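Scroll down for the structure; my scribbles are underneath it.
A protein chain is absent from this complex, but the other protein chains hold their places.
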Amino acid sequence: MRFSFSDEQAMIAETVRSFFAEQATSERTRAAMETAHGHDAELWRSAAQELGLVGLALPEEHGGSGLGQIESAIVAEAAGYQVAALPLLSTALAVRALVAGGTADQRARWLPKLASGELIGSYGEGGRIDGGRLHGRIDHVPHGAVADLFVIAAEGGVALLSRDAAVVTPCTSMDQTRPYARIDADGAAVELLADGRTAIDAATRVGWIALAADALGGAQACLDRTVDYAKERVQFGRAIGSFQAIKHRLADMMVEIEQTRSAVYWAACAADEGAPDALLAAHAAKALAADTYRFCAGNMIQLHGGIGFTWEHDAHLFFKRAQSDATLLGTPEWHRERIAALVGLDEAA
Amino acid sequence: MRFSFSDEQAMIAETVRSFFAEQATSERTRAAMETAHGHDAELWRSAAQELGLVGLALPEEHGGSGLGQIESAIVAEAAGYQVAALPLLSTALAVRALVAGGTADQRARWLPKLASGELIGSYGEGGRIDGGRLHGRIDHVPHGAVADLFVIAAEGGVALLSRDAAVVTPCTSMDQTRPYARIDADGAAVELLADGRTAIDAATRVGWIALAADALGGAQACLDRTVDYAKERVQFGRAIGSFQAIKHRLADMMVEIEQTRSAVYWAACAADEGAPDALLAAHAAKALAADTYRFCAGNMIQLHGGIGFTWEHDAHLFFKRAQSDATLLGTPEWHRERIAALVGLDEAA
Amino acid sequence: MKLGFSPEEEAFRAEAAAWLQAELSGPFADLRGITSLTAAPDRRRAWERRLGEARWGCIGWPEAYGGRDATLAEQVIFAEEYARAGAPPRLNHIGVELAGPTILAFGSDEQKARLLPPIARGEQLWCQGYSEPNAGSDLANVRTRAWRDGGDWVIEGQKVWTSLAQFSDWIFVVARTEPGSKGPKGLSFLLVPIDQPGVTVRPIRQITGDAEFNETFFDGARTAAANILGEPGQGWQVAMALLGFERGVSTLAQQMGFRNELDAVIRAAKANGAARDPLIRQRIAKAEIGLRLMRYGALRMLSGGTGGAEGNGAAALTYKIQWASWRRSLGELAIDVLGIAGEIGDGAEYGFGELSTLFLYSRADTIYGGTNQIQRNIIAERALGLPREPRGDIG
Partner (left out) sequence: MKLGFSPEEEAFRAEAAAWLQAELSGPFADLRGITSLTAAPDRRRAWERRLGEARWGCIGWPEAYGGRDATLAEQVIFAEEYARAGAPPRLNHIGVELAGPTILAFGSDEQKARLLPPIARGEQLWCQGYSEPNAGSDLANVRTRAWRDGGDWVIEGQKVWTSLAQFSDWIFVVARTEPGSKGPKGLSFLLVPIDQPGVTVRPIRQITGDAEFNETFFDGARTAAANILGEPGQGWQVAMALLGFERGVSTLAQQMGFRNELDAVIRAAKANGAARDPLIRQRIAKAEIGLRLMRYGALRMLSGGTGGAEGNGAAALTYKIQWASWRRSLGELAIDVLGIAGEIGDGAEYGFGELSTLFLYSRADTIYGGTNQIQRNIIAERALGLPREPRGDIG
């Protein structure tokens, strides 16, 4: 029992933090945002191929590194710290669904290409399957505009959909670093996963932890950047960080962030160990991390004053990603309602 | 249209504030608390007979002064400011029920004695009426241990119950300044009010506003006493009121209190004018005032530090009365749910 | 204490409502329902002139300057009817509500006669130049300088958050006119025409993607010596008095805009089923309570008497934080009601529906016009008498 990074995990953390800090700069993120695809393709290539980050948690037989959710959370946290514009989450969702519920053939066919970054994956919920064909509209597909392969949880099964089989329309999305697309499937030919229920459960759980880790990194960035600003910015002849109102707000941010850090790594570790409280942990991490990120990003704007709500300043990137982290794959209220059920509130007194 | 006190109202306010400040001292309140009846009989006599506060809003024909809810709120606010141990609320509930729903005979028989303070009234919900007799148990009857006459909203009608017709047991109550009693009615003979529904509606609305006004006064007292303390108490070589964390907390209290003041007098004025938004106003006042009082009383303890949670300090009197103001006659959540319905959330889109 | 209106006041209401109805379903029908502060500026300029012609532009002002000497109740009624009619936001809000009252309070007879009627007629629009990039909440930290040159003041410096500057004819500028002075001393309150080579207005793009605020640069800008309000060096007192006017009748008009926003949230909740969620219902009820209390708080302020031991002057200090916090919460409620669908815009350009924009835009409410932190200082120090924050520089 030791709830701290192993030496290897600490090394991975160090590596990915440096990588994102150097590569996922504000300039590059903003360039990716301008494209409406919210995708830094060069960064993606480096992350997938040079560092192997996309296949980190994939079994080695499928081209991955065979690591687990802890390492995946480390990567997601580091990417979140830089609000990196990358389809990490969307690809992880597709990968996990395939690993958990795909046929042997499907896994062999798709996983190595997804792990290497050659293909980008995504995941959506909606539509219906009828005679091996997908019908209807699937909204809010993250990074859908750059994805090559979609896992679609539809009425009637879970489908594998190729990009060219349906119409994919990019949406103007509040968070431009992980924009949504809409899929209109007018009878697109799809393959079904072997075990759809398992695929969805596995994918969403991984998604919750990944979003929580992204939120943890983002919230920490909000705190760090605001602390730096509070030490520099002078008003009334004093660094604003000397005002107790500011100090206490920053302290409150740290209190929330440290709980979120415990939650994210508890959830990741419990998932890797198959612990009995793994599901509760994943709900807890997603719910808390989303609240923490919104709280910290809101405070980042507030404590920066006027410049905090300009387009030019990065605060709004965090603020919008925080909102997206909160609503994608279940709101905090929804996750807490699940926890209420898990602790037995619906059982007889 | 003028939303400030008339000269007469300002004079009443001045009078009752002085009266309660001089008479309802901490010593006298604590003496009343020790009796388990939570009733300062001497203060009650003065308030009813010398100042005519009990009959303030009663028509002159029944021995009252013919004033309205605004003046009643002024009295309740002043009493709340001193956490006075008096059956003002319980008597007002009984009086209002009789005025609105009693027969002419019932009104003539009871109201003058209630107005003069000769009799103390109270109000409870529970039990059932069967063949002119009241059965069952009625909990949480405020100041029930000293009341002479009860209005009981029971299944089957609204009853007038004399003290000697049933067994009244004082309860150990968290708020000792307005303690509860339990009534066990084993077939007690009762009279029915002529219009029970109207009586209950009128009594509870008056009760909501009275509780809100009590809470307003209490919250203001919490603020004033804590501001005084913050100016005197020195820690780290400074008056603690010079620390921004303390200043801002006190400012937040004032922000809530000023909204509560608007709410209480809006509700009272709308009631007196029979305005269309009178019901919404009463719900709003009760919900907000209860939250404000709990917020302010909690902060009073917190900002006083260690002495704030001793028995010896008055902070706990406010804290407990705040809790009682919140739960008696509907929690803030319940009142807000009523407002949600009033603004049309249940109507078709 | 009385919340109802007299028959005479109700007659005034009918007159105002009829006029507004005629205009906004007739010649100005295109402006009905507009809520954006920056939309249709040319037409809204025309609307300002129409209000002026009919003497509805500044009804609280003395008749001599184009007003109606309206009572408080009449001003309340007009604000309510204006909003009820769906009339657009006042493009000359700052002229009518801030510049005008300040000129009334501090102007010479000559200045009042010269400057007020064009505002009342809707001919001259105003904006404000308070904040500076290095000052932020520390309003007194003014670096913009001005000095006399012959019959003019010459101005050098930069102001920021000058909303509506792109549509305005005049800007008032707090400038340092005593070289070497610090903080609130040595400032003057200057009235400066915008349409001149020395003034440049540059929009600031915000979190919403829009640009509503501006930076305004003064590079040898000039204004006549007569265009100073109060004495040289008295600028801070004038500026502080002006901020007090922000808590006037105009708050009622602002609240009517909030009413529209809350109604839109309620409609959205009913449309998508969020109205059945008990958590959302509580928040909507809280929003409803808060909105109502803004109105009654404003009426208490405007009625001027004592509603409590402290008097309403102190209570008025709580108004800014109250509405700002309310609206930021409304923005959060709005996006929570919409759910993930609220994060999708309908056009190709970056931009969203009214409620999603409210969510983003309302983050500014607790910052501009004095952050919530500054407001709490003001309340604690001025209303509660707690010790002042020490300055790091000039004590």
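Things worth noting here:
First chain written, first letter: the chains are A, B and C, and each begins at residue 1.
One rule holds in what follows: a contact is a pair of C-beta atoms (placed from the backbone, for glycine too) under 8 Å apart; a residue touches a chain by one contact, two chains touch by 3 or more.
The shown structure was predicted, so the numbers you read here are calculated from the model rather than taken from an experiment.
When the full complex is examined, the chain removed from view is found to touch A, B, C. Within the whole complex, the absent chain has one touching residue among A:Ala147, A:Ile183 or A:Ala287, and that is A:Ala287. Of the listed residues B:Gln176, B:Thr226 or B:Thr292, the one in contact with the hidden chain in the full complex is B:Gln176.
One chain is missing from the display, and on chain C it is touched by residues 277-279, 282, 390. Seen from chain A, the chain kept out of the figure touches residues 1-6, 9-10, 17, 70, 220, 223, 227, 230-231, 239, 241-242, 244, 246-248, 250-252, 254-255, 258-259, 261-263, 265-266, 269-270, 273, 275, 277, 280-281, 284, 287-288, 333, 336-337, 339-340, 343-349. In the full complex, chain B touches the hidden chain at residues 139-140, 171-176, 180, 233-239, 242-243, 245-246, 298, 301-302, 305-306, 308-312, 315-316, 319, 323-324, 327-328, 331, 333.
Assume only the chains that are shown with their structure count from here on.
Along chain C, residues 373, 376, 389 each make contact with two or more other chains. For chain A, the set of residues that touch two or more other chains comprises 243, 245.
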